[in-house]
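With one protein chain held back, the other chains of the complex are shown just where they sit.
Take a look at chain A:
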Amino acid sequence: MEEEREDGGGGGSGKVVVVGLIEKATNSTRPEVDPRLLKAIKSVVRCSDYELRIASQTLMSFMKRDHSQVRYLTLLIIDELFMRSKLFRTVIVENLDQLLTLSIGFRRNLPLPAPQAVASVLRSKAIEFLEKWKTSFGIHYRQLRLGFDYLKNIHRFQFPNLQANAARIQQERREREMRTKEILLNKFETLKESFSSLKDEIQSTIDEISGCLGIIDTKDQNVPLVPVDDDDEMEEFRNSELRQIRLDSLREGDKVQESSENKVVFDALRELYKLLVTKHLVSVQEWISVLIRVDVADNRFRDVSLKEFIDIRNRLQLVKKKCEESGCALPNTVNNEDEDIWEEGITESSEIRTNKRSNDHDSESAPIEPRNETPCSTKVSNGNEEVSHEGGKAESNPLRNNLLAAAPVMKWGSFLDNWGSNRDFVANQRGLELEGHWGRVDYDAVIPADKIAELNVQTTLYKEEPMEIQLCRAPLRKGGLCQRRDLRVCPFHGPIIPRDSEGKPISQNSSMEKRTLELGTDLVEKLANQSLKNVRERDKDEAKKREYDKQALRRAKLAKVREHNEAVLWDAAVASTSRSSAIGDELETTNRRKSSARNKKQTLASMLKKKVTAKDRLAQRLLNTHSRDGTIKQLTLGEDANYREAFPNQW
């Protein structure tokens, strides 16, 4: 359409067209060129060599733009034309080094421009294109070969090597197919030989099973049955489910129960069943699949044996079903369940064990130790018995009893392991436990026991008293009461004061009373209340305003969407009408192009702009001097603490 129009125009206007088209095509943030524009460009340059030369110049100049997205789209167009036009190839190949510099960015002083993500895509695409060009036209253009060799040999770029890869994959697949075919054929041959013996084997198994079943069945008939009273009892059980259950149970009852006398038969049956399921059925299945897949010249044997195998399989399945009905069945599932249970037992027991262990620990921690007692006096390092033992002792020794009553309760900790031990400790430089790690140990560097005792002394034992923090209970705007728990002041509703069920402060009266007593404080309070009220009002206003803003924003967005829709519709209309809109076109295109260009430029520019992510914001926040100082202090503190923890014996 457009291009047809341009054909009439000739040289001067044509130039404008192809340049404009390219500009339009490259001015987009999408990862591919608009196919409509691309087609237009192609048909324009196809018609005249002049256009083609102009196009190549324009494309090269666009490649120099300082924006990877533009370069990327330009490169896509170049590739399209390169694969098609000989003239274009000869023109582009002249400046191939420049093109490669701009698209691959292999020169250190000319890296690819800004949006990094697009730049990397551009590079990989360019490399791919270069390889493609080289394989298709390399023989005719020394420059392509040169560029390829240069990048490959000197810059060691990894080319995707598409063609070779595809060939290799094809080759591999072919080889694999050949191998499988061969294997199948081999199997087929062996089957030919062993077919009869296989059949015999299966047949014998089936016979044995049927024999066993026969024995059981005969016994079955001996046993008196109870189907007689089945009917009248049916009357009582109206409920179908119940009836089903009953039927099942009856049928279960029908079955021959395994007993000492027929145990042998059952065992044999079970064995045979297992053989049937795990061996014969599987092998038959396998053979069937082999026969289906195998490709031989002589189909006769294959068809016959396939048929036979299918028969055998059906028979086997029948027998299997019978076996299952007869009661020796479901060995597998039962087994599984057994195993499951057993495993569960294990885990449980281990859990129990661990629980026990932790209990041990608890009881270990339980012993009460006097804070300042010398460590040699008691040894409670080894668990329960000793405690009980001590307990026994305690009764006999009232002094000790008293001491115990007065002693504070220590929390359980690792220091208890060495409680009261009198040995010296090796000061490991890394602060690691010696048992658990390999490392350099200096046996001369020891910390004497009394030092350790000193270090283990805990001078304060503060325990916070449990206390319930009151609810704020201020009435909320949306109804209900504020559920925040703060110690003194709720950040939203001021100081926590006793309130009634509706959230009204109860102590108002008391404060009124207080006013007569303490005027000064009252004034302060009043002022505070006033300010609070003011603040709340302002908050309310702001909330309202925010809502307004939000609405306005939504409206704007809708307007934008509408505008966009209109533009799209306009586009579509232009596309469908050919000549009629040509006149009005010019004017409007320029307008539209301007506007669209502005919009798009913004997007192109915005690609360049660094997006402010949460990470950045955080970084900025963190890099503030104020907060930095704070963090540094905090970090050093933390480090201190870590160090203290890591090197407890070096403090």
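Annotations
Here is the rule we use: contacts are C-beta pairs under 8 Å (C-beta built on N, C-alpha and C of every residue); 3 or more make two chains touch, one makes a residue touch a chain; residues count from 1.
As a working rule, contacts and distances are computed from a predicted model.
Going by its UniProt record, the hidden chain of the complex is named "DNA excision repair protein ERCC-8" among "DNA excision repair protein ERCC-8", "Ubiquitin-related modifier 1 homolog", "SKP1-like protein" or "Glutamyl-tRNA(Gln) amidotransferase subunit A, mitochondrial". Per the touch definition above, the residue from A:58, A:74, A:103 or A:143 contacting the chain not shown is A:143.
In the complete complex, the residue from A:29, A:57, A:95 or A:283 that touches the missing chain is A:95. Across A:26, A:85 or A:305, the single residue that touches the chain missing here is A:85. As for the chain not pictured, it touches chain A at residues 39, 42-43, 46, 83-87, 89, 94-95, 97, 137, 139-143, 145-147, 149-150, 153-154.
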